[in-house]
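Here the complex is missing one protein chain, while the rest keep their positions.
Naming follows writing order (A, B and C), and every chain is counted from residue 1.
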Amino acid sequence: MKYYVDVNGTEHEVVLTERLGELTIEVDGEVLDADYHEVDQLGQAHLLCDGKSFAVSVEGDDTRVAVTIAGHVYDIEIEDERERAAHAAEREAAKRGGVVKAVMPGVVVELLVAPGDEVQEGQPLLILEAMKMQNEIEATTDAVVEAVHVKAGEAVASGAPLVTLAGRE
Amino acid sequence: MKYYVDVNGTEHEVVLTERLGELTIEVDGEVLDADYHEVDQLGQAHLLCDGKSFAVSVEGDDTRVAVTIAGHVYDIEIEDERERAAHAAEREAAKRGGVVKAVMPGVVVELLVAPGDEVQEGQPLLILEAMKMQNEIEATTDAVVEAVHVKAGEAVASGAPLVTLAGRE
Amino acid sequence: MFDRILIANRGEIALRVIRTARELGMETIAVYSDFDRDALHTRMAHVAVPLGGSLPSESYLVADKILAAAKETGAQAIHPGYGFLSENAAFARAVEDAGIAWVGPPASAIEVMGDKIESRRAMQEAGVPVVPGIVDPIDDAEAAVGIAEEIGYPIAIKAAAGGGGKGIRVVREPSEMKGAFRTASGEAVSAFGDGRLYMERYLDRGRHIEVQVMFDAHGNGVHFGERECSIQRRHQKLLEECPSVVVDEELRQRMGDVALRAGHAVNYRGAGTVEFLYMDGEFYFLEMNTRLQVEHPVTEMVTGVDLVREQLRVAAGEPLGYDQDAVTMQGHSIEVRINAEDVPAGFLPSTGTVHNLRTPGGPWVRVDSCLYRGLEVGLNYDPMLAKIIVWGPDRGVAIARMKRALEELNVGGVRTSTPAAMAVLEEPRFVEGDFDTKFLESLDLSKARGGFSKLAAAAAALHRRNQARRSALSADASSRRGWVQRYRGSLTDHVRRAASPEETSR
Partner (left out) sequence: MFDRILIANRGEIALRVIRTARELGMETIAVYSDFDRDALHTRMAHVAVPLGGSLPSESYLVADKILAAAKETGAQAIHPGYGFLSENAAFARAVEDAGIAWVGPPASAIEVMGDKIESRRAMQEAGVPVVPGIVDPIDDAEAAVGIAEEIGYPIAIKAAAGGGGKGIRVVREPSEMKGAFRTASGEAVSAFGDGRLYMERYLDRGRHIEVQVMFDAHGNGVHFGERECSIQRRHQKLLEECPSVVVDEELRQRMGDVALRAGHAVNYRGAGTVEFLYMDGEFYFLEMNTRLQVEHPVTEMVTGVDLVREQLRVAAGEPLGYDQDAVTMQGHSIEVRINAEDVPAGFLPSTGTVHNLRTPGGPWVRVDSCLYRGLEVGLNYDPMLAKIIVWGPDRGVAIARMKRALEELNVGGVRTSTPAAMAVLEEPRFVEGDFDTKFLESLDLSKARGGFSKLAAAAAALHRRNQARRSALSADASSRRGWVQRYRGSLTDHVRRAASPEETSR
């Protein structure tokens, strides 16, 4: 099985081959002599690689994983070949404007734009209070505000649409 | 539901009654104002009883449970009414001789009795080495050795029969 | 001493107080919100009283509920911890009016020190050096521009009622004044219900050094030396030390004397911290925190004194019973705060459930934590989950020990600030002691370090394979998987913290 593994923005190809009960692990074309052992199925695992010992922790689902090694956390997106093709198309579409969503739950303190406004990349659209701190939510690109989905004082959940931007050509 | 709960040799009657979603807990005829909350389904639980807070740990199966409260461990055997009746009969039978079993895995170092020997309660039957210590396994009652199931040097599993004693009338 | 005390707080500090109180043989009374039904402080107290609600404003901030719980349970004293009601003078007064001992300073001292404008005045009068600036509230952004000309840029605008890095903005040129004034004032109103702002010179590259003091009710006071708290980001501290590399015995005495003078000036009682800005051998009063600090353990490890025990003793009216000469400092201690934050994503709050937990141990490692497997980390409360504290005979050993401890730590299910602390500990300038309050922000923390990228890739692939095999074997959908809520790539590019405050005050 071949996986495309994005580790903090750098892509690695991992190929796992099982033959006669022997698992071969190849990373970027190089074979690793590795033994991966799950300790408790809650995320604690142990990786022995060329005799080196790594007490790793792995949490996540099929596509997004966080791997912790010696205090360093690696953000990982993992795709097999089928998923890779599907995702490529999605990414292309996301580049043009679109909906700015709340990345965390919070309360909208102040709206700084209205529908029809022209905004520049980086311009604050609204202020969202979360964790007792005020966060400016900025425009992702030069655009025109197509719609504002929230009101000042409104509590929003993570992922809630805030503002729809239409890219300017 | 009524439970007979043996806590370190002392029996308590616990009655749990659920009516209209309200759970009533009665111990030895006294109602406890208690709220029992499982923290992680691995055994950590929290018991609030008349406002008092107890970080308890509960592990076990349906019949044998260990409850830890503030560093004290309580050994508990729990039976409902049906089980209670069944167990009473078993206990009666166990009082007369029977099979002495290994209570821990180990190696038989030395046999001190042979079939046909008369033994007295407390007399050593054999020496079992476990945890690097030698343990004398004693006769549970005055009896005649009916059979010896192990040989010196033999490794035995926990629960393995060692010696069968026939009670002397 | 007291037989029963109530702890009006949650999280690691509630547990911290419970621990010492238990050691003193006191019965401890916890209060808890609905969210904290399973929290360690709820479980580890002798008595737990529900406050209801999930938000602080429905629970830990409701003075009446706490007072009612104290009366109902017969608590003889209330320890407020830090945050929440700990610096609320009205609450302190209400507690004492109810005949319950307040484990903190007199309400009057909280009031003076809680108002930045009044405290600056009081300190100037007591001969305590303060940062150049003005003490009167500013009317509006226009007036501010005028005053700024006199003081000279950069300028710090601060909320009179401020604390916790909120309601503070740094202004480097007149054009920034209007926006800064607006957000600082808004934050001050929202956080403290008091929009008054004042201004002082912003001392750019100073160090944040604070002195721990303790006064009894009989006019005796001692200090327990200083803490170095310059490793902070947006004025939230990340790593603290005791002692500071720039403080020698002579300076320690001078700072300690000034800190005691500050306390005496407001008839202080109990534990307090006098925060100074240190620059080029000089130090200026910033504020006094009229409660226990988050970072008090580093002082405890170096002096051997249990500060919570001392708090309880003096609150019960006991005299300190020792003088400054009895306070000695041995070795070096470092604390790292473990916050639920996603460091590469710009310290965004991280939420999730703690599926997986490995805490460090071994020689001279202290863990003050409210973490347990199953803890849900939300946004209602402070993101600080734990503190790792180490001691060593010297700073070098303490640094090495902290790195070792952080390598052992693993909090699965939520991101933590650990990688930022690791980066600090590995930075040569930090190791040499050459840093100021801008140090942490100068580091590039956007990328994971460690060089285990390929291994991480292999582990992730193997994890996915094992998961697939397990789900093929068992169709049990109920087996929950660890998951970290994350904001990556383009999603996070467009979030920027509006806050840019000056000092921390925890």
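Simple rule for what comes next: contacts are C-beta pairs under 8 Å (C-beta built on N, C-alpha and C of every residue); 3 or more make two chains touch, one makes a residue touch a chain.
Just so it is clear, the model here is predicted, and its values are computed rather than measured.
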For subunit B, residues touching the missing partner are 1, 3, 5, 7-10, 12, 14, 16, 25, 27-28, 32, 34, 36, 38, 40, 42-45, 47, 49, 54-62, 64-78, 94, 100-101, 103-106, 109-110, 122, 124, 127, 129-140, 158
In the full complex, subunit A touches the hidden chain through residues 37, 39-40, 42, 44, 46, 48, 51-55
Positions on subunit C contacted by the hidden chain, ascending: 15-16, 19-20, 22-25, 44, 297, 300, 304-306, 330-331, 358-359, 361-369, 372-373, 393, 397, 400-401, 403-404, 407-408, 474, 476, 478
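Following the convention adopted for this analysis, only the chains that are shown with their structure count from here on.
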Note: subunit C sits from subunit A at a C-alpha centroid distance in Å of 30
Centre-of-Cα separation between subunit C and subunit B, whole angstrom: 50
List, in ascending order, every residue of subunit A touching at least 2 other chains. none
For subunit C, what residues touch not just one other chain but two or more? 373
